[in-house]
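Please read the structure below before turning to the comments.
For this depiction, one protein chain was excluded, whereas all remaining protein chains were kept in their positions.
By letter and in written order, the chains are A, B, C, D and E; residue numbering begins at 1 in each of them.
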Amino acid sequence: MDINTKKVTKNAYRITKQRYKTALRVRVPGGRLKAEYLEILQKIADEYGDGDLHLTTRQGFEITGIDMDKIDEVNAIIQPVIEGLEINQINPNTGYTAAGTRNICACIGNRVCPKAQYETSGFAKRIEQAIFPNDFHVKVALTGCPNDCIKVRMHDFGIIGMTLPQYDKQRCVSCGRCVEKCTKLSTGALTMENYKVTREHDKCIGCGECVLNCPTNAWTRNEEKFYRLAIMGRTGKKNPRLAEDFILWIDEDSIIKIIKNTYDYIGEYIDRSLPKEHIGYIVDRTGFIEYKKWALKDVELSPMAKVASNIYWGGIRY
Amino acid sequence: MDINTKKVTKNAYRITKQRYKTALRVRVPGGRLKAEYLEILQKIADEYGDGDLHLTTRQGFEITGIDMDKIDEVNAIIQPVIEGLEINQINPNTGYTAAGTRNICACIGNRVCPKAQYETSGFAKRIEQAIFPNDFHVKVALTGCPNDCIKVRMHDFGIIGMTLPQYDKQRCVSCGRCVEKCTKLSTGALTMENYKVTREHDKCIGCGECVLNCPTNAWTRNEEKFYRLAIMGRTGKKNPRLAEDFILWIDEDSIIKIIKNTYDYIGEYIDRSLPKEHIGYIVDRTGFIEYKKWALKDVELSPMAKVASNIYWGGIRY
Amino acid sequence: MIDTNVYMPIKSNIMEIIQHTDVEYTFRMAYKGEVKPGQFFEVSIPKYGECPISVSGIGEEFIDFTIRRVGKVTDELHKFKVGDIFFIRGPYGNGFHMDDYKNKEVIIVAGGSGLAPVKGIIDIIHQQPKDYEGFNLLVGFKSPDDILFKEELKIWNEDLKLILTVDGAKEDYRGKVGLVTQYVDDIIIKNMDNVAIIIVGPPMMMKFTVEAFLKRGVACENIWVSYERKMHCGIGKCGHCRMDDTYICLDGPVFNFSKAKHLYD
Amino acid sequence: MIDTNVYMPIKSNIMEIIQHTDVEYTFRMAYKGEVKPGQFFEVSIPKYGECPISVSGIGEEFIDFTIRRVGKVTDELHKFKVGDIFFIRGPYGNGFHMDDYKNKEVIIVAGGSGLAPVKGIIDIIHQQPKDYEGFNLLVGFKSPDDILFKEELKIWNEDLKLILTVDGAKEDYRGKVGLVTQYVDDIIIKNMDNVAIIIVGPPMMMKFTVEAFLKRGVACENIWVSYERKMHCGIGKCGHCRMDDTYICLDGPVFNFSKAKHLYD
Amino acid sequence: MKIEISKEDFNKSLHRLGDEYRIYAPVAMAYKGTFSDTDSIRYKEINTLDEIEFNLKSHFSPKEVILPITQVLFYFTEDQYKEPETEKKKLLVFLRACDIHAVKRMDQIYLENGQRDPYYQEVRDTVKFVLIGCEKSYRNCFCVSMGTNKTEDYSLGIKPVGDQVLLDIKDEELNAYFFGEEKDFEMNYVTSNDIKVLIPEPHQIAKDIAEAPLWREYDERCVACGKCNFVCSTCTCFRMQDIFYKDNENNGERRRVWASCQVDGYTDMAGGHSFRKRHGDRMRYKVLHKVYDYNKRFGYHMCVGCGRCDDACPQYISFSTCVNKLHDLGKEER
Partner (left out) sequence: MKIEISKEDFNKSLHRLGDEYRIYAPVAMAYKGTFSDTDSIRYKEINTLDEIEFNLKSHFSPKEVILPITQVLFYFTEDQYKEPETEKKKLLVFLRACDIHAVKRMDQIYLENGQRDPYYQEVRDTVKFVLIGCEKSYRNCFCVSMGTNKTEDYSLGIKPVGDQVLLDIKDEELNAYFFGEEKDFEMNYVTSNDIKVLIPEPHQIAKDIAEAPLWREYDERCVACGKCNFVCSTCTCFRMQDIFYKDNENNGERRRVWASCQVDGYTDMAGGHSFRKRHGDRMRYKVLHKVYDYNKRFGYHMCVGCGRCDDACPQYISFSTCVNKLHDLGKEER
């Protein structure tokens, strides 16, 4: 059997340890799916795979033990899932079109989680529509709040919900709960002065604990959605590192534009001699300042947005 | 309806944003499950939930939109999954016994992935058996190799597979592939000298790229399994940080013993006035040295193991 | 605004300031009007706040407030000098009905600043001892440095049966040492049915002192206490001083113990 | 070990060293035995290695190696002095059959160090020009500094039809400039059927020079080339010099172009 | 007088009323809920009928209209006390039966428990109530158990039906504003709730109820956030606050703000002593006030059964469940 491994992996199948067996990675953008699709996954696992599934590290299912020569058949069966999850696909019944840009992950977000500032899966799908399919190796993750359950700080683009708390001092009863919670759970951006609360904007990470804990609705959320965009975090052998803040209080459209711009930047700078070069290493090569120039091209940030003038990544170096 | 939220959450149900609706978190230790269980999840989602599932950030399914007064019924239905996944449970048909210690996550490991050094799900299950059920908030993750797809460096215990490469210089043809791969993909621990390869042990992270890429099997793996144990990484509002290396070239049994010891340490030092104190913050309070004393109690490390004398965590501070 | 604003205080001149300890002073304020021992005023300094203070002395044209520095308002008050003005509204509460104690063996047990609200009663009894079958005064302070009304205590010590004790003191202290409860049994009660016991002080001191007298066989009805709670308004609105169906500011702070024993926080 | 080890080299004395450029020297080595121009030896220094070197001069009791410093062995060789010893094994390969060129119009085109393997032929023709219908020598080097065999070239220039060119030079250089291919048409060929053209040099130079002659109408059969490849063993084992079914070390390095044109890497 | 008018005409009337009245009603304020992308339904000045949230129970009660959360008592100019300007407009408040009953509880404290509160009195004198009938009982409501499901004590009853509005005008003064066809109708009110509360008779409450193990459950569960008090239509506690203006230290003000018996600091006395540190004791203090202590003092229950405390508790502690437990305890002890 002669197999073009690059085509296989691009098609979201893996070259596994077991020769001539592959594994299909069914990605679920934003992590949310209708239960009815489980039936299809089960069918593939039982009829084509080894009956097992692995829940991937990026919110997907990896159906293991599929014979490589069954890829076309499996692609036909998985089609309703691809369609149902609104995956951008170029040719129907041929499976995934590309697997370079990884599944866009999202914590459960504000459909369920009280801490979340926005509907993460929905935003994930918007980004999905904007950037898929794409061969460049880019990882995007969205988290509803700075608790960061999805670990966006190990992604190329980490999107963290921020709320801009609104304070109605007439409603404040000086109970001090917001100050206490902000101090204990968050960054201590609130202080009580003259029985009313002062918020230090530069310290505030927009976590919303003040709103969540205010018993009188003196603290409420802004109608506008804001985000913290942290970039170029990564795991890996050489230099695992945390994503660092690029833009605070950024809006949704600007984030999408920046990610799209980043693909242009990659196209310009990627070292095509390597099997795949991750965006973080490209930025290491060109320097952040060059990246920033590309990323912010034609991006119109609101006056609220605060852009890092430079970023110095840390992390562990081996 | 009067609900003891602590009991609900301990039972692995969530207090959601939508009042009187809960969500069941079905955790899959090590991420691997038989496809047949999907049927049960689908049933719960369709009959009790809102028909949707969310793939959690820790390799589980969150079945959303369940009425809180249906918890007992759902617990009965989910029982085969709990049993099938060999979850330690105190009373059958009462759902999960505790949800404090989080699902033990694992990348797909060496059942499938060529890069993995060990069977991650199996080791995950061993740890599961040793520490569950438990209310203390501890996060453990296992990754097959230092590529760290599961992002163990954002966990309290990050277990990274390491192989101790064995070099048969008679088989080496000086093709230089191992040196090239080690330099480009890994830490550059290999150098070519007199047409044969020298490995700098302190630089070697045991990723196995040399073995994977050696065309003659001059590089092979040791039969013994080794691990890198990195500890006290975390996400969060105040100080997201990477787990730092605690012990290199550690064995499986010692890891389990250390984790168990850590629970004793938590029992001794946790601040019970807080809703839940994460282990990382306890270590912040007592200092690493005190933690280390507890963690290594009665642990018999092999001479290979290299223990950090002290750890200074970094990360971002807000 | 409506005609009478019950929250509006009146100005009062400081006539005299007596320092008891480092942190406790008695302010003698110009005041005309009927006031009973045990009643309290809301004493206020604009922009600093109000606090309920019992009257510790009552004269024709003055009232005394013995004030401990424990917060924003009282800290500020202690900067004031004779001739300065501050604001008061009151009197509030029921105070002690002297009629209840007439012709009885009166025993007053005061702990710390609890001496202030009963000082008016002591003064009355001290002035007209004949109206009472007997009078015992048992006063406790934390330490010798905390003793209030030292001058008065000297005089009372000469004229009255006074036991003065401190919870603790340096070795060279020559007075009595120990909690007031230790001295309850030293007080001679001639007729258990004709005794009137007034107990004022910190909550724990009151609780145990009451118990000590009950143990000696004194009936609830013969014990009076004065409760201190956080009274923001003094007029039954703010709710803070409520204990079950009782508002301390309206219905107290002085209670016969037969009532008080049913009050719970 | 078996009786004869073909990998075992023999010692050879350095009789003379002639420096051509900064990095190119000719070593005259003591050697007796039959050697043809175009053949090569594996020259070796223990612990440094072996490398295939063409003979650039052949005498009764010597052979010349013109060696460019390009690696471990040659770097080391260049440290050697007259009287020092190094090791050689050979000769390998077929070399040039002078019979093929007898009574023909011989044209030799050499590029850079490609002059070395043909120098033996030039010497022969130079010595016995009557045996040939004519002789043209076209030699190219990268720059004036790279010119090899300067002394010989001077002599040849007097006795033979020589075109010496360099790819590039500073403005004050007074010799010819340009690739050898530019000068191919300057060579007069009297009889296309009786011409023998020998082309040796870098792969690209050979390719285009051959093309230039073919274009002029020279038949493949009248062209000879010498190919250089990486020859580890020299004896048809190591495989590196193989081109399709041909081993350069065994079947070459000299090929008539009618054969060579079918060789592909 | 009962009439029917069109929504359009009603809005015109509202507009005219606006000259004299500030009109408050429950409004679903988008994005203002505790959780992201949720509404907060609370009282707000309105101009038209459509702004009013008729279908859902408001999260906060109308008490904040007549008893502001923060209310300045005095402005200080150096040492002078100056009362705030009197509000010139009257108030019209849309609210439900239980909330009208709750006003009676506020009146009890502010007007009748000791001296009259002049600030409250001033507002109270100008306020007129518009009853929103309840078509259905909401989750956690137990007004029927408390007898607060129905009221006649309103100036105007309103019943929107399609594009029409039925009005029951009881306050003559309002006749001048609304002109429509007379039409008889009954105001909606609920006659039963899903939640039924049995309140122990006073004698069923043991003297040592404070010691009952019942409360201990809440030590752990209650987080003492005070939401139950702040959403309650009958809680009336406040605290006083004096401040300097940061911009001019010579001036300042004295305010009162709502207080909660559940929140830390409620019982703190100068000097540091405080009572009811255990959250279960605070729960007991609150619960008994609503269904026992208040009744003992004033002869009727404080709680009106709106269930907002249950709606609001982040720990899902149910007041009604607790009262029923109290009742069961009373039965056991009988």
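Here is the rule we use: contacts are C-beta pairs under 8 Å (C-beta built on N, C-alpha and C of every residue); 3 or more make two chains touch, one makes a residue touch a chain.
All figures in this text were calculated on a predicted structure; none of them were measured in a lab.
Although one chain is omitted from the display, it touches the following shown chains in the full assembly: A, B, D. For the chain left out of this panel, the touching residue among D:Pro9, D:Gly57 or D:Gly120 is D:Pro9. In the complete complex, the hidden chain is touched by one of B:Asn93, B:Thr191 or B:Thr216, namely B:Thr216. Annotation: of B:Asn110, B:Thr235 or B:Ser254, B:Asn110 touches the absent chain (contact as defined above). On the side of subunit D, the interface with the absent chain consists of residues 1-2, 4-9, 44-51, 68, 70-71, 73-74, 85, 87, 202-203, 228-230, 232-233, 235-240, 242, 244-247, 249-250, 262, 264-265, using the contact rule stated above. Where subunit A meets the missing chain, the touching residues are 1-6, 15, 17, 19-20.
Mapped onto subunit B, the footprint of the missing chain covers residues 110, 114, 116-119, 161, 163, 169-177, 193-195, 208, 211-218, 220-223.
Keep in mind that, in the parts below, only the chains that are shown with their structure count from here on.
Core chain by CA centroid proximity to the global CA centroid: A. In this structure, the chain pairs C-E and B-E differ in their number of contacting C-beta pairs, and the larger number is found at C-E.
Here the CA centre of subunit C is 123 Å from the CA centre of subunit D. Separating the centre of subunit B from that of subunit C, both taken as means of CA atoms, is a distance of 65 Å.
Multi-chain contact residues of subunit E (touching two or more other chains): 35-36, 239, 241, 243-244, 259.
Within subunit D, contacts with two or more other chains are made by no residue at all.
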